[in-house]
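Attaching a single structure in structure tokens format; questions to follow.
Omission of a single protein chain aside, the complex is shown with its protein chains in their original locations.
Note that the chains take the letters A, B and C in the order they are written out, and that residue 1 is the start of every chain.
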């Protein structure tokens, strides 16, 4: 709601706050009224002079969002007072043509589309930045061996490049989804009940001209009570937010003092504590995670909002207004801050390598298991390997090899040299490079988005 | 987020916007820092003079929320820059004692409690207003017969007073729930990990003095990572929002042109359309329903937020900040606007009575069914009444009586005079007055809340 | 959860319950284990004979879902006991090759894809049925004039065909969205940490063969911790559910006794009440609305689930299992029951026409307003029309014409014959036919989906 400066900058960017706040909406609504007038003049519905006068008056600096917002309480939406102010602002001969034939929802819906496309452009650019950073990490660290972890426990060796490639693939999905959702956002013009009756036979031509003025696609028919476009957009934004949260969450876990394999970028005041001088908090992950969770809580409103009454929804429609702005600002904020984190990410390849060595016994036990299965049978192999693991604990290659070879049945089929070789993490990375290459290729192919 | 004046006034009140926005939080945080200093002085942890100087500096007009908010991005919360500004603002001999022994979360959590109690007080007052209006309607309309509707279809006669009593009982529940949740909000003081270690043995005494300074209950132990209080508050606010939505939604349905039994208060610009001169929209219901749905979408964040990491939650905690403000403003806005609607509600008792007469055949068929069941057996009675209903359609008493008595089996056990009497809606209101009296009595008993 | 027969049939279909319940999942998991074995044999990783034996054993009737489910508690997923049972079920020489190189998540994720595609096929077919019914109504009722309603109040005349075309356009959106989401569901195979290390260099070839065996697309890389596909599917299902809810909700509102313009199909026991013999409840709308709201509450879980830990998510992954089944069954149930309702919809064109005539004064006031604006100026026209509306109330053409022409300024520029003509609803339908034709054309173009 209004006046949240204390917290807003933590979760989003100035550009998004402007694009999704009063300024963004006011500009959007005025751009729509101007385009409507010009379209009507083009089709011959109103005089060209009136359209010029209206278009000229549609400049945000002539309007006071707070005053209009207060006046909106009576009629339930800000278009009513905006049209009154705009009518006052044009020369008398143009007055009768302001907002001609449109309904409040035509203006607000199309303004919402403009807000979404402008903020969406910022988000798309930040997704691109994030993708580029992930791609760079995937490339640079394709041979940086680290511990792969499933269910928060060490599993197999991977590379940090593979982890980054996974992030990249996810971000590329988000770029495609956002692009599709934004492209689907069509102009809205239907008049009071969707028939454009006040234009007589000219309705469809006015809609076409109006959409063209704004560079928006034309819908099959007005969508006042068909909000599928908005739900799809909300879904795409939820996907971007959740993906940002995944990446920043992984980094926070890697940044734990007990893990220390990567860290958010340092800098003056970054991650400082109000009491503990030594502390470095993963504040990026906190901010991103919080923005994402709040964004995702809003996504459901748009799916619920598909249901509503007849030719215009009583409740679902006003639910969308601030929810859309907040969702754009929060999802976009999550993406932007994650991009910032990944760009400056501190990766400690030494710690990664050391831990992989320290845990080689555990991380490679699948491999030993498979090799021994071929020599002793699967069940005997599993028993032997599990038993060695139990004896040696989470331990390095040497200790594990020793424990394993202390079993005479194993020693009968496996030499120590073989064991040492099999326990080298860099030799058990499977399709690591293939996946990285494929993720990079798809990223490169997405460059045109 | 920031700068939403265009829409905020539609869904909430100025008082709530102030109480839950930057002003409310800044005041809250400064009140907390001041109380902390005074409490520490009282226990002898810091010099009395320092406490006085700090307390004197804790005035919101000396601080710039926007500037602090921007500075908060690095450390992830606004307390860090606020403490820096506050430290600069006190005389040098007091500087070392600002924020002494506290952690950022102590300040923000206790400020959240203050924000919640202040905004909560406004909401409680509006719930009272709403309850009083419902009570007045329940009393005034206890004999105003209308059509009771279940699953959007006419069922039995009720009175409008009974409907209002149902609203009243629901609002009374909300008052109790909100009161309990607000009372449970305790002061927060634990220091960097909850032990108050920096106070040595004085920790508990400082906490007690701090809570007492602020007029807040003392917790059993610090609740940095135990957010049950916040979840309970969110639940109570969700209940208030949902209840407001129920009431305003009933009114919107009664206001349909085809029903017209009640209407939101009229007035200049209220419910006006931007294109249709004749139209009167239920804009109150639209605003309340939208505020309520948005509020309820936020409730879940607080239950999810119970889960989090160790001694301070990484993501759940920052999720709370703006969500709490928004939830208070939205739920409170829904209640306030519903109170306004109910206070000025236009009730058309004539239309209610007329419709009940027009539908008497349908509305009283249960009664006929029961009486005939006693005379013909349940199954035969049901068949006869259903058949009469099918013949007569949704119709008035006379036509229905005729249709029913055209069945010779019915005519054998029921006279026309009896039928006419049984088809009088005012004679089939059951416990109507008992329920109204009970709801009013409970409302009166809640006056002390 | 288990054993909900009492309620499940109200909200969904038998086919969906089978496809998304134990039978569907068990079949899915076994199909995946079989395809894995065959793929591995094709690449030469395991002997062809073993693959045949495993494939032959993968028949659901040999496995007890309840027993496996109970055994799943220890390891946390049903694949572990399923693999144990399957291993027991194959000849000893094939035992070592069961589940070779796969991890539990490979099996469960690919089974989830199969469950989703099979249930999704049922839903797609029901969306088609629903679209076809909407299209038929749009065509049949393109000239059936009715009252268009915005914010639950009469606005302008529309046709019932236009309303149905709006539903059709929305359902067509859902078909495209579901088709895209289902097509995106790829096979999952990555082994314990996504590298397919146990296959050595053969990993990518095994994945390709595996995907091909199942007729599924191959992913760029394993997606164990990249759940974008699942979120997109959830979004598409939420869109289908919400759209069904919109349509069935419109019908429930039209079915109100006070409106009676359309009704859910009648039939033995349909909409019966346990006490009121005359009553006909919109039970379809109740069931659809409830299924949709429950479905949409689940959608958020999939967006939240994008966040999770490292190479396999601890909590987000198990959240998906039953949520996916429930979401498919609920969204699909909502669509299926809406299709049933729309197919048998009772449309009362007479009541629609009568109401439009009764309200012609209100419904056509925009038109009068526009015509008079051209003759008297916009502001004078608005005043005159509003005043006439106030005098005449919601009323028919004649009364409104009279009220309007009693204003001498109006009478000076408008004849009674003109007024009568302008107040004919059938003459003010604007682009009605154009929109219907466009929605039908897009529907026809979607036939290949």
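Here, a residue touches a chain if its C-beta (ideal position, glycine included) is under 8 Å from a C-beta of that chain, and two chains touch if they have at least 3 such contacts.
Worth saying up front: this structure is predicted, and the values here are computed from it rather than measured.
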Residue of B:9, B:38, B:149 or B:270 touching the missing chain in the full complex: B:149
Contact partner of the left-out chain, one of B:118, B:246, B:270 or B:337: B:246
Touch criterion as defined above, residue of B:48, B:266 or B:307 at the omitted chain: B:307
Full-complex contact with the absent chain, from B:120, B:238 or B:333: B:238
Missing-partner contacts on chain C, residue numbers: 1-12, 17, 20-23, 25-26, 65-66, 68-80, 83, 99, 101-104, 191-192, 198, 252, 267-276, 281-283, 285-287, 289-290, 293-294, 297-298, 300-301, 304, 314-315, 317-319, 321-323, 325-326, 329-330
On chain B, residues whose C-beta touches the chain left out of the figure: 95-96, 101, 103, 148-152, 155-158, 162-163, 165-166, 169-170, 173-174, 177, 191-200, 203-204, 207, 220-226, 228-229, 231-232, 235, 238-239, 241-243, 245-246, 249-250, 253, 289, 292-293, 296-297, 299-300, 303-312, 314, 366-367, 370, 373, 377-378, 428-432, 434-435, 438-439, 442
Absent chain, residues of chain A that touch it: 150-156, 252-253, 255-259, 273, 275-283, 286, 355, 359, 361-362, 365-366, 369, 382, 385-386, 389, 394
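Throughout what follows, only the chains that are shown with their structure count from here on.
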Chain at maximum distance from chain C, centres defined as averaged CA atoms: B
Between chain B and chain A, distance of the C-alpha-averaged centres to the nearest whole Å: 33
Chain A and chain C: spacing of chain centres that average the CA atoms, whole Å: 24
Junction residues of chain B, two or more chains touched: 252, 273, 275-276, 281-283, 286
